[in-house]
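Read the structure below first, then the notes.
One chain of protein is taken out of this complex; the other chains stay put.
Moving on to chain A:
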Amino acid sequence: DDKLLTEPLSHPDFFSVKELFTLKDLFDARVHLGHKKGCRHRFMEPYIFGCRLDHDIIDLDQTMQHLQLALNFTAHVAYRGGIILFVSRRRQFCHLVESTARACGEYAHTRYWQGGLLTNARIQFGPGVRLPNLLVFLSTLNNVFEPHVAIRDAAKMNIPTVGVVDTNCNPCLITYPIPGNDDSPAAVELYCKLFRMTIIRAKDKRRQSEAVEELR
């Protein structure tokens, strides 16, 4: 059992996450498109490649690195049987995110976030609740264009976060930010597809390793 858990950590890319996407895929899904210069957040400046006619362009090389790290991390969490919670407050993609979560066998929360969900979980749900081990944000802002409360709550409860940060978002408290577009349907569908594939791959590998262990 110990060997099962420590073996993936020795490889840099145990789940071969790099094969899932290429730069061209990201470009075709319009991930590099940001908001206008006026909407730019100060802390997103390192991730921005440039600005053309007031439109910000996100640096896809950095996005590739960040995305690889984030997907690798989610795969490890899923391999160890962790609870992953998909969060997004975009009404357009609410249904898509929920169906992705259902397909992976993980959980989703694309509705109004009640205040004490993470911090007051004992009282809201019951004494023996298990909190999520990873939060994945498909959009870090809520409907009023402010940072989602869950980022701060997860930081308070020591839960790591993976989040797609757009040019108007604050990447501060997110452990694995992914600079990229969160408004186009094509981009969000790409992210959902990538997360779904990584989680399913990680779970399959876990089942295979357990079967191999049992055979010995």
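Everything that follows uses one rule, which is that a contact is a pair of C-beta atoms (placed from the backbone, for glycine too) under 8 Å apart; a residue touches a chain by one contact, two chains touch by 3 or more; residues count from 1.
The definition used in the following text is that contacts and distances are computed from a predicted model.
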The chain missing from this complex carries, among "Transcription initiation factor TFIID subunit 5", "Small ribosomal subunit protein uS9m", "Vacuolar protein sorting-associated protein 33A" or "INT3 protein", the UniProt name "Small ribosomal subunit protein uS9m"
Touch criterion as defined above, residue of A:14, A:49, A:73 or A:107 at the omitted chain
A:107
Contact partner of the left-out chain, one of A:11, A:95 or A:207:
A:95
Touch as defined at the start, partner being the missing chain; which of A:3, A:52, A:130 or A:216 qualifies?
A:130
Touch residues of chain A, complete complex, unshown partner:
81, 83, 85, 95, 98-99, 101-102, 105-109, 111, 114, 117, 124-126, 128-130, 132
